[in-house]
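Right, one structure below, let's go through it.
Left out: one protein chain. Kept in place: all the others.
Going by the order they are written in, the chains are A, B, C and D; count residues from 1 in each one.
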Amino acid sequence: MNPRDQLLDPRLRRVIGVGAVIGVVALCLFGLWGAPPDDRQGEAMRLLYLHVPSAWLAYFAFLVTAIASALFLWPRTRSIVWDRVAGASAELGVIFTGLTLVVGSLWGRPIWGVWWAWDARLVTTAVLFFLYLGYLALRRIPGDAISTGKRNAIAALIAFVDVPIVHFSVEWWRTLHQKATVFNPELSARIEGVQALTLWIAVLAFTLVYVYLLDRRYRLAVIDDVLAEQALEQAIKIRTGDNPGVGR
Amino acid sequence: MRLWREASLVAAKDLRIEARSRIALGQILPFGIIVAILFAFALDPDSGLLTRVAPGLFWVTVLLAALLAVGRSFAVEEKSNARDGLRLTGLDGSAVFLGKMAAIAAELFFLEILLGIAVVILYGVEVNGVVVLLAAAPAATLGIASTGTLYGVLAAGLRSRETLLPLLLLPVLAPVLLGATRAFEGGLEGAPSDAWPWVGLLWIFATFYTAFGVLAFGTLWEND
Amino acid sequence: MRLWREASLVAAKDLRIEARSRIALGQILPFGIIVAILFAFALDPDSGLLTRVAPGLFWVTVLLAALLAVGRSFAVEEKSNARDGLRLTGLDGSAVFLGKMAAIAAELFFLEILLGIAVVILYGVEVNGVVVLLAAAPAATLGIASTGTLYGVLAAGLRSRETLLPLLLLPVLAPVLLGATRAFEGGLEGAPSDAWPWVGLLWIFATFYTAFGVLAFGTLWEND
Amino acid sequence: MPLVEFHSVVCLLGTFPALAGVDLQVEPRDIVLLEGPNGAGKTTLLRLIAGLIPPHSGEAQVFGLDLFKDRRSARRRLALVGHESYCYDDLTVMENLQFTFKASGVTGMEINSVLERTGLDGLAGVRHAHLSAGQRRRLALANAMVRNPELLLLDEPHAGLDEEGRACLHEIIASAPSEGRTVVLASHELELSRQLANREVRVESGTIVKSGRGEL
Partner (left out) sequence: MPLVEFHSVVCLLGTFPALAGVDLQVEPRDIVLLEGPNGAGKTTLLRLIAGLIPPHSGEAQVFGLDLFKDRRSARRRLALVGHESYCYDDLTVMENLQFTFKASGVTGMEINSVLERTGLDGLAGVRHAHLSAGQRRRLALANAMVRNPELLLLDEPHAGLDEEGRACLHEIIASAPSEGRTVVLASHELELSRQLANREVRVESGTIVKSGRGEL
């Protein structure tokens, strides 16, 4: 199998890039002026348009990591492509999780009066963050492509267990954090009007940004691999060339 | 059949080494009890707070002891590169996993019984639902042992094993820790009926991690 | 003079090895923060209990991280029997003690600063007396580092080092833990003036253990 | 069909190409001597054949099994005596051998006869931790023999052995072909080893520079 060196077709990527920019601009307009302030939370509620999509995109990124990892583990579909996708997506997921934590924390200060609480949702989110930091640390340990790929994939699959826990934490525990508004057990969204529209714009914008960055990060991984391959060729030349010293 | 035979071979070897070096009995157990006492010390004893936090402290202590036990289980393989010898025998990775996990679980379970008695005495908690405790503890133990073994081999062979292990293991075990704590809260001072959902969750975890370990360990074990 | 030169040689070596393997920064610190989070989680968050127990948890966490740091400091000597090489150089035992202790203390102190910030943010405690904290922390750190080094060498060379160390170390450090906790209680939510006697006690401990280490380490180091 | 078949195999340790394109064939019942300077890659080559480390590129087959895909199956049929003893400190000589024996599930070998052949008869009850360097070396050899391997890989087996130990070692190597065993031996004791080997391969800087029957 010839591993692809571009994740997306360049034209498609450009479209997505432009879409992402438009999406972000639209989100700013709607988020800051278009949508009305909340009756109870006032202006602080606007943080929702960052907080919720970044949380969802973090889930999505980790889901992509898990699926790519499973595809890598499955011998029939094994390809370095999946390992790269898994790593790139996990990095973005960590960034989105970090954003969720930071924005949530900023939001918590005016609404709950504290930056942080030992609430199940908050803690499981923090655990999620560290879990994938650990995963990224593990990825940095060198080795041959197949073995490290399998090792990474297994760690990613274990880590994904935490995602549903984060989501259902508000149902399973009595939490300060509010229960699901959109993806609740009844699957009926309790948000409407311009607020809902803004939320969906935000989700769309974040998704486009995610896809664009995923492609770029993938490309970076490809370049890294090419550079490593070149360095290896060089090293082989140096090793087999007649150089003095003890076998080096 | 062969899997069980091979797994019991590995477990027997590990337990024999432990029996000879007397580390589980002679050191990890006292370690657990000392940590329990230290917690009591750090948490200001006269406030009646201890009975409330006893379940959490119990399981945090077990977790720390598990880190030691897992670390030890793989340190044994590191010396004289015994790990390579074990790999050379061509044993099935799943067998190695089950064997090592069983040995660790056995040590931990033994520890929990004695530590539990110590906590009941030291912290003065009441036991309302023995059945809940007896149902929860093995599940949590299996969950901890299986994840520990899986991550132990992930970290094994890396020079930084000793310190990397806790880092990898603790976040993954957070749900087990939480479930076990809630189950024990129910079984000790609280209402046993509250605890059953948690016991179920723990068993789900244990089954999942063990099955996953059996499948994944081979891959990790084979490659370096 | 010579003692200082030799001690700084040993400390520089240990810190260079740590810098290269990135264990203190990259792994022990996240370990500390994760333990802090786990504790908070296990201790039932909404009861406002956390701010009260924060000082105790902080120091228990530091103690556990210290176990890792000490273990690592002697694991480094174990590999390829480097310990015998160090003994063969004829370095003064006191110099080895001071050097290793300084390296461990430096790592721990660094850890405490970052962990302290994390605890203040995560547990939401108030800082009433920065001076008290700044006076207490180094004393406690030196106490932990000196005792750790002394016991580290006791346990080093024994096959069961990893698990024996906590057992030996934790009881001896109980007073330090208590003093540091009380001092921090005063410096954080309580009244700083209450804390000063504890700070004094900590310094007495640190001085005593360090002096004792300088005198006793040589003997332990020389014999096998 | 050759037991070992390598074509321009590259093997990395970290990022360092310890083997930088190796071609090697070992026929059944050969006794191959690997020689070469320190750091040439002999140990790496043996560990690669044993399936303990993965190859990076090239073609690598042992017993006809591809080392890129399956390193475990081949391992069951070979044994490696490495620089270290691969034994557990807290188990006795006998217990170590018994564990290896049972774990490999071999037949046609008696532990006691292996103990005799390696001159360890008197030490069956001694823990590995208490053995001297040469005794450990013998145990490592016994630990390999107890698996009755078709392919025996020896990495500097002479190191640390006394006269008697060397005699045991030579008996084992010399009788390998008649017992249906193939031997690959890395050693710096060239005079001793050349008497035994029927092929000699010189490794230098991660490649094989000479290879032939008899002395080079």
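Criterion: a contact is a pair of C-beta atoms (placed from the backbone, for glycine too) under 8 Å apart; a residue touches a chain by one contact, two chains touch by 3 or more.
Since we're looking at a predicted model, the values are computed, not measured.
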item: Residue in contact with the excluded chain [from D:N38, D:T107 or D:S178]; value: D:N38
item: Touch criterion as defined above, residue of D:Q61, D:T92, D:Q135 or D:S193 at the omitted chain; value: D:Q135
item: Hidden partner interface residues of subunit D, rising order; value: 13-14, 16, 36-39, 43, 83, 130-135, 137-138, 156, 159-166, 188, 190
item: On subunit C, residues whose C-beta touches the chain left out of the figure; value: 6, 9-10, 13, 16-17, 20-21, 76, 79-82, 84-91, 222-224
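Rule of thumb we're sticking to: only the chains that are shown with their structure count from here on.
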item: Centre-of-Cα separation between subunit B and subunit A, whole angstrom; value: 31
item: CA centroid of subunit A to CA centroid of subunit D, Å; value: 47
item: Shared interface positions of subunit A, touching two or more other chains; value: 123, 127, 130, 134, 137, 144, 146-147
item: Shared interface positions of subunit D, touching two or more other chains; value: 54, 89-90
